[in-house]
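All protein chains but one are shown at their positions in the complex.
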Amino acid sequence: MVNPILLIIAPLSAAFIIPLMGYGLKRIVKFIPPLVMGFNLVVSLSLAPKVIKNPIIVFLGGFPPPFGINLYVGPLGILFSCVISLVGFIVSIYALNYIKQGAEQKYHALYLLLLTGATGIVLTGDIFNLFVFYEILCISSYALVGYTGEKAGIESASKYLIQGSLGSSLILIAIALLYGKFGTLNMADMASRIDSVHTMELFFPLVLFITGMGVESAIFPLNAWLPDAHSSAPSTISAILSGIAIKIGIYALCRVIFTIFGATDILQFLMLLGLVTLLVGEFSAFSQDNIKRMLAYSSTGQIGLIVFAMGVGTQYGISGGLFQFTTHALSKSLLFLTTGYMIYRAGSMKISALEGMGKKMPLTSVAFTIGAFSLIGLPPFIGFPSKFMIVYSVLARQSGLYIVFLALVLAGTVIEGAYFFKVIQAIYFKGERKDDRAKEAPLSALIPVIILVLLIIGIGIYPKVLTSILDSSAAELLDRIGYIKEALK
Amino acid sequence: MDFLNNYIFYIGAFGLIFIGLYILLTRKNLIKLIIGLSIVDTGVNLLIICMGYLKNGTAPIFSRKGLNPETMVDPTPQALVLTSIVIGVAVLAMALSLAIRLYQHYGTLDMRKIKEQKW
Amino acid sequence: MLIQSILIIAFGGAFLTYILGKASSALRDFLAVLISVSLTVLIFLAYGKTGEIAFASFMNLPLVLRINHLSWFFAIAIQTVTTLSVIFSLSYMKGKERVDFYYLMMLLCNSAMLGIVLSGDFVSFYIFWEIMSWSAFLLISYNRGGALYAGMKYIVMSIIGSMCMLIGIMSLYSTYGTLNIREIHDLISTASGEYLLFISILFLAAFGVKSALWPIHVWLPPAHSEAPSPFSAVLSSILIKMGIYGFVLILYVISGAALYLGLGGGSFRYILTLLAAITIIIPTFNALMQDDAKRLLAWSSIAQIGYIILGISIGTSLGLIGGLFHFFNHVAFKALLFLAVGAIEYRTGTRDLNSLGGLIKKMPVTFIAVLAGTFGLIGIPLTNGFVSKWLIYKTLILNNHPFLAFAALVGTWGTILYSYKLIHNIFLGQLPENLEHTKPAPASMKLPFIILSVVIVLFGILPGIPLKLINLITASLGFDLLNINIWGIASESGPLNIINIFAAFAVALIVVWFFFLISGKKVVISQDNSYAAGIDVPKGKYHYTVDFYNPMFRMIKPYFRDYMDEFYSQLVKALASLSDRVRRLYCGDLGVYVIYIVLFLSILVISKIGLNLW
Partner (left out) sequence: MVTVMKILEIIVSPLVALIVGIFFLGLFRKMMARIQWRYGPPLIQPVIDLVRLFNQRGFSHGAVFDLGIILSLAGALVLVLFIPIGGMCPLANSGGLLVILYVMLFAPIGIALSGGEGANPNISIGISRKLILTLSYEVPFIFIILSLMSYYQTISIVEIVKAQAHYHWSLFSPLFLSGVAYFMILPAMLGIRPFDMASAPQEISSGIDVEYGGKYLAFSQIEHALSLFIVIALFVNLFLGGGNLPVFLLKMLAVFVCGVFIHASFPRFRIEQATKYLWFWPTIISFISLIVIQLIR
């Protein structure tokens, strides 16, 4: 059996090898990320069937928890790890030709670091370790946002940095408080000692966690950095930030709320938070004329939907939320990747500049359309089963208030549909492009796009491939006792 | 006095955190904001350290005879704080380098004037 | 197996056509026609079959296809119209851009509609429904320009509708644990009245949007007028009828007549019939005021949908038969009219009623088609529209709904006015100079005209053919069998006997014709040679039909603006400005962002400590 720690080690070591290789082997540097992420993908997929049956616990320091740091590779972790390595792999293929200007090696190194952080967060069983990986993720994403050195990127990165660091400080305070209370950093151990959240001492850490992780996971009103950062970064980075980074925040949030605190009494609040995030995100996206900013706001909206689904708090609801996470990871990275070359060819991020692209870049345009359809939740694309599950889970609660919430969520979806359809119309049915500069994207960009499209359609038609892992992931989140037992075995 | 003895570190830690927050909320210059962030970080580090602090404690070395395990200081927070300081430094370096580039672009560090990315 | 092969051929054929189109356009055209025709034949073969088959599963729900008389009836209508539209497209689309895409979406939409009527559970129903929605959206937007706005309007309203439907479907699933239509029908009798009402309202919204029930009709006029004409025919004659199918499904197949009539103490039916009556009157007068031929027909479609829903929602066997028959008739004559207007647009390049005229000499076959279509639309005896309208009126009168009957009858007279305007402004009157070299419609356009005209007249004279089938459908929905013969309906409270009318007409026409022939000679003179009581008629060509009903317009225009459309535009404007405000939360000032974070934290703390909210 492959040791799951390789999932973290491989990208981490590769990230540090890349700058060294920069001295002689510049040409092949860019092939390392696809290789590493491909390796990660294979490892994750090969681990998945085993993990669904029994989670794998790896002791890092050689001694068992609660004293040593451990990795807890459960279904949830492996689901996230699969999606991270999949999206990471696809985006790195895309980057082969796309990233040309600027510090190429640094880009690749930072990219791998970001994915290291993300993988580490989802696999670790130790709260401080989670924080460390979280910081790796954050710092590398600050750097990636600003790495081109352009005006917009630098500005966004600085703003992102201030807000993100404030958020991580809050998390650190919460960790300190929890450590002071329980004297342990292992999540399972911590969870086993928390009986209820009603005491004030537990309340503060929880609030600090929500706020701190809310910044990275872009919950309203903590998401002010997101539209700036996602829109000014290069498209590959936007794809990875939107597809992976913010979801990792959600993962951390869910771990804390469900596993450590078992705080089921704040779920309704979480739902409300998700709803507000969704509505604000969709409304803000509605009147955007900058395509990447629009996609960024749409990410906020989708995060709201995921948080909303998590807030339903039932097995089915959380499965739906995780499904929506997968949907969004695939669809939004597809959208960012397709717009990447469209913007590159058009020379502007304005939606009006993309008019008539349907003729010049037919495959890219079709892929964009499919991504948008999927995000809106139209069958037969992947967005439909996830929306299906969320709606079902909310209605299964049989409560009037929940139906009102659901109606608002679906209203948000309608707005989302409106602006995506506007872009689709612009691409296909507006304007004529006379200039010959716009041509179809290169093969290295089309292959990842086609892989994503096939995945989106395939899973959309046959969602069963995901249901087993989703169900056991949701069970892992809901079953605290099981988690504690497994981790402290 | 006893109160002060027991809680002086907490007061100090949270005091630093609030000072940092105050700076973040009121100052507009990016450098000052970074300083504020750094102060918050210091406060948090102090908080972590004082979680394991014992008055009149001893080093946590079991192999040396004569040291009572009861009075040993918890070593974990110290390990944590080391990590945290390193992270803090990394963030600080990142922030400062971004500030330099920002100044090159805008000729100012007043965040009220750097508002190109909005809406 | 037959049902599956129908769907496989439909969907596979759509994509195959697209791929083939990249290689050769002639081959693509041939394949498109071949697929449509073979589908028509297949569906014909499926007549009388009933059955249910689970073909796949989705999220642990079996996807079921089923066929019975009801779905066969809708399927044959769908496939016939699509086939004729595809044949019509052969010349209409020649030389236009993105023809491959056009055929793909046309056939995809057709397949999705077949899927809707053939699906036996709500998941597949919903999936096909959405595929239909977005493929139609892509085709409505096809013409660029104003079509973009039309497409947006359509798709947004369509999504709102399907969201309502999604809630309804999921609610049914969470309550009954199944989405099979047959099983839900068995279980639903245990439902409480409120729950049933809740579900019905959700589905009413969903199907109402699609079938353009007033006040959620506003997407229809622009969408139908801006789409490519063959697709307008599909849109108007069958796509909006999917809403009708949905109504029949939810009201009769699932709830059953007894439950439906008792819904909300009968008020649900009352409101539905009232909406249907409004849907007849207002759009009829709106149609009267249009100068764009396709927009006129689009408004007329809404009005005719009003008749169909009125017939269906009245809840009697006669009404349901009338509604379903009128659905079928509307399929025939509205497809014919849209195609004919498409042919005129194809030959003259305009569909503005004020700049056409006198085309009867240039396009005689098209004129006969429009004549047959409008006669059917009005419901002139001996066309199919007459029989269905007669059935609807009769049930309204005999079941004491005189005010609904009034709406229906007044709608008919409004129909005469706009139908005449359509015929007159296009075909009669003087021929403008720029249209003097207009060629007649090509053969591939004439074929659909002839087939549909024959259908209109044939089923007008022999209404028993379709009525027999419809009678079987209503019987399977739990209504009494009516006494139907090939010429009409026999009943005590006023029978209908088309043979008498037909014979009388034939004799009268022959007699009058005879007198016409034996009496004095006629001399054919040019149109310009007309008598104007000594007033000098200018030599230039005049079109005397601009503002044809001007005295009427002056009176009714202030009252028959499309208020709902204005209301929705205001709503959208308000939403857009709201969204612009919301966007300004992200003001770009870092200090404010930090305040957001601190504020969020303090609100959380205060809500717990100060307010103890959670």
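Things worth noting here:
Lettered A, B and C in written order, each chain numbered from 1.
Everything below uses one rule, namely that a contact is a pair of C-beta atoms (placed from the backbone, for glycine too) under 8 Å apart; a residue touches a chain by one contact, two chains touch by 3 or more.
Worth saying up front: this structure is predicted, and the values here are computed from it rather than measured.
Under the touch definition stated at the start, the shown chains contacted by the missing one in the entire complex are C.
Touch with the chain that is not drawn comes from one residue among C:34, C:258, C:504 or C:571, which is C:504.
Across C:208, C:228, C:243 or C:379, the single residue that touches the chain missing here is C:379. On the side of subunit C, the interface with the absent chain consists of residues 358, 360-361, 367, 378-381, 386, 390, 393-394, 397-398, 400, 402-403, 405-406, 409-410, 412-414, 416-417, 420, 423-424, 427-430, 488, 493-498, 500-501, 504-505, 507-509, 511-513, 516, 519-528, 530-533, 537, 542, 544-545, 548-552, 554-555, using the contact rule stated above.
Rule of thumb we're sticking to: only the chains that are shown with their structure count from here on.
Think of the whole protein's Cα atoms as having one middle point; the chain whose own Cα middle lies nearest to it is A. Farthest chain from subunit C (centres taken as the mean of C-alpha atoms): B. For chain pairs B-C and A-B, the one joined by more C-beta pairs in contact is A-B. Inter-chain centre distance (subunit B to subunit C, centres taken as mean C-alpha positions): 68 Å. For the pair subunit A and subunit B, the distance between mean C-alpha positions equals 28 Å.
Each of residues 158-159, 162, 166, 227-228, 284 in subunit A touches at least two other chains. Multi-chain contact residues of subunit B (touching two or more other chains): 24, 33, 111, 114, 116-119. Contact residues on subunit C toward subunit A in their complex (touch as defined above): 57-60, 123, 126-127, 130-131, 133-134, 137-138, 141-144, 147-148, 151-152, 155-156, 159-160, 163, 166-167, 170-171, 173-174, 575-576, 578-580, 582-583, 585-586, 590, 592-594, 596-597, 599-601, 604-605, 608-609, 614.
If you check the complex, the residues on subunit B that touch subunit A are 17, 24, 30, 33-34, 37, 40-41, 44, 47-48, 51, 74, 76-77, 80, 83-84, 87, 90-91, 94-95, 98-99, 101-102, 105-106, 111, 114, 116-119. Interface of subunit B with subunit C (complex): residues 21, 24-25, 28, 33, 111-112, 114-119.
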